[in-house]
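Quick one: the structure is below, and I'll ask about it shortly.
For this depiction, one protein chain was excluded, whereas all remaining protein chains were kept in their positions.
And then subunit A:
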């Protein structure tokens, strides 16, 4: 076309010299332009294609970068947590193993200590490392690792690296020994390749890849060696996948990226710290973590694909087993026995625990095994063992009985059970079973809930007594009634249907508050003392219960059957008088004391000797001889008035409670105070109303105005 144009232009040259001067012609120009345009279009299309390609590439790279960033973030977190956990574990180890020296353990502890001291300068980094490690530990626990294995590996790697980079060969040899398999060449090639490849990046990258080699070697060995694997056919596939994944990992990252990532990790360790050892430790662990993380990622990806999850786990576990085995082989000779156990029990925690023990024995890594050991159990057992001792040792509070609304006036133990009954000013009595305390986080005092509430009194219940078989109990109250109850079994449900037969009898006779009750097993009779200046004798089981009424000279406050002689009863009064009454005659047989004006709050009779003990308002406890009536001993017992006494069934000890909120235990032979316990708070001016010994077991109880009852063991 151009030629034609030229020809035309040439033909027209003579006619149009101006036109022939320019070599361009319209068609030529058009053609040229069209040509160029098509070319441009083509190029544009090409550019679009390239752009699309580049965009795809960009997206891909961005995705990769995001993945790497997440990876880095997770690892950092894990490192922190692991570090923290490790620190705790080390503290635990140090505490637990303190005093029991195992040389290996000490050595490792020393190395730990060293690195610790090195790391002390950078506590923040330490903590973060711990956190990371803890997180990784958790992850790996899910996978089936155990913490000791982690630590073993870290220790091992650290140790290995401490040996100046002799990493690949010795470990591989060990693996060979254990697994008895080859593929060394492969591994060595790879290691060589990696070593060659990692040039000029400094120590960290070398360590990275040496670690990779180490792990890779173990991995490959495991892949081939494992006998218990179910899907053996996938071994090769796994291997390839793993190696491919590792290759991919390397390729994608590139050496520089890995180094950068690790440099960031190192960033967590400020450079002013101990450089080499620290960084070695750091980098090593990070490498290991990277590797493990990568494996875990693989596993996760594969779980997403729902493909060959178990083999991977098994591989990892086998790797661990191999490691463990190799480690053990390296450490001691005689631990080989444990290896088959471990291999047979890859997934169970118990298996790992067995492994832990063996590792512990071998390496003495101590209590790193069980992260979840509940140390709370230990102090509890300690306390219980301490408190399970006899009377002679100290009493400690065991149970707190909360359920009453007002002060508890009396407390008694059931003779054959671990149960108490309490009588309170809130008009109720409650039965408690000490064998069923409420679960409580505090290990010191357990709370108990009542099983049964005795309702019937229309006023405060002031006194309580239980018969010797433990089948019925008696209560006297402000409403001047004495009630007989049959005690329900201690096994009943607290919220059972109402059983009206629990309330057996109401003994009416007194005209004023019944303050004290005493039951004689020999006579099967009950004595009650009331502020209407009378003492009544009842036979609870008979139809006409009231046997006899005795009027007393003065207002009786407390009475007690004389244990040696059930014909007599000792009664104390508000004016301080203590009289010995003969029940047959109803007369005073002996006046133990005329009284000095201070009211006697409680009187008890010694179980074996003819001695009476009285608790006085003037802070004294006095001992009287029943036969002669003489005062044997008098002592200032408390800081405030003594409110109640109780003698232990053997007659060796005396318990006294007082309004000064303290309970004291006295040795009756020496009349000295063995122990003092402070309990109960004051309401108005009163604190402790009643104390009691258990007739056959080693319990003591105290009842107070703060509506609480406490049982001590």
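We adopt the following convention: a residue touches a chain if its C-beta (ideal position, glycine included) is under 8 Å from a C-beta of that chain, and two chains touch if they have at least 3 such contacts; residues count from 1.
Note that contacts and distances are computed from a predicted model.
Novice: Tell me the UniProt name of the left-out chain, picking from "ER membrane protein complex subunit 1", "MOB kinase activator-like 4", "Phosphatidate cytidylyltransferase" or "BHLH domain-containing protein".
Specialist: For the chain not displayed, UniProt's protein name is "MOB kinase activator-like 4".
Novice: With the full complex in mind, choose from A:434, A:602, A:668 or A:688 the residue touching the hidden chain.
Specialist: A:602
Novice: Could you tell me which of A:555, A:593, A:612 or A:626 touches the chain that is not displayed?
Specialist: Of the listed residues, the one touching the omitted chain is A:555.
Novice: One chain isn't shown here. Among A:435, A:458, A:522 or A:608, which residue touches it?
Specialist: The missing chain is touched by A:458.
Novice: In the complete complex, the non-displayed chain touches which residues of subunit A?
Specialist: For subunit A, the residues touching the absent chain are 400, 402-406, 426-428, 440, 447, 449-450, 453, 455-460, 462, 478-480, 494-495, 497-498, 500, 512-513, 515-516, 531-532, 555-558, 573-574, 597-599, 601-602, 617, 641, 643, 659, 681-686, 705-707.
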